[in-house]
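A short worksheet on the structure shown next.
What you see is the complex with one protein chain gone and the rest in place.
Take a look at subunit A:
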């Protein structure tokens, strides 16, 4: 009998080596200090101020949305606090021609990409005017089916490639979304076609109640890109500079023919999964909550900007007041939307010729509605 060779090949060692390479990248630490100069994206003062403004604005939007929901004036809402850096710094690295395929929590990005706020509110309320995206706004609707946007992003990216457009696609899912088949298909297809796509996993630690540890045995979610053969990074998702830097780099790579990138942003959702009855105290401890709150993206970015003389309380209050005014105005506009009728739904069913059954029902409902 041939003697067994010791450790001729060690798949466990192989795995450990790959996993160990996925260290979390950070530029700005929790104290608002630059800890990685080489990775600092070198944003201008104006850009830094604008990104901070957007983050503060979005935190207010989150607070107001929660209270509007509690008053029964908003409908569906998935809280965003804790994810501002992950959401807004990645979107800020884009240009207007870039296309966003959001998940259901990614409303702030599409608002900053051009969806009027009153439409975002109408989408939340369940009114079709909310989903009637204005021409020239390069977004798809917030995806409800977890992960579906990933494979669709590969399609949009391939389309851009075929048309020779100088722009990219970005899509977002959560930690739970990485368990769906669509996730793997999306990164694999985009890799196979070498398409200009940026895939973001916002790892906010919980898929409703299910902790990240139950989703996969993989040490990081970013490493999943390795199997698809695409560049992959793990980044501090509460650090706006790091998120901006890796997204910008991924965008450049995509535009230069380097294909897709997978980015895992490590973050936390402070609130419940949605406002529809989820109770995080059933599955999280307040100790964990406060651990994460210490890493808050707004706190560290505020400190950083203050140290550069770019931000102060007065400025912040201005943004807060403006956000409140804009939200109020948008709600007022949303309130004025006409009541949806069955005939409206029948009318938007098909772009081409209306089938006979729909025509017949349209006549019946139109007659009823005019009574």
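Observations
Basically, a residue touches a chain if its C-beta (ideal position, glycine included) is under 8 Å from a C-beta of that chain, and two chains touch if they have at least 3 such contacts; residues count from 1.
In this section, contacts and distances are computed from a predicted model.
Candidate names were "Glutamyl-tRNA(Gln) amidotransferase subunit A", "Pyruvate dehydrogenase E1 component beta subunit", "histidine kinase" or "Na(+)-translocating NADH-quinone reductase subunit C", and the UniProt protein name of the unshown chain is "Pyruvate dehydrogenase E1 component beta subunit".
The chain not shown here is touched by just one of A:32, A:75 or A:258, and that residue is A:75. The chain that is not drawn here is touched, among residues A:101, A:207 or A:242, by A:207. Mapped onto subunit A, contacts with the missing chain fall at residues 75-76, 104, 125-128, 130-131, 144-147, 176-177, 179-181, 207-210, 214-216, 274, 276-278, 282-283, 339-342, 344-346, 349, 355, 357-358, 361, 365.
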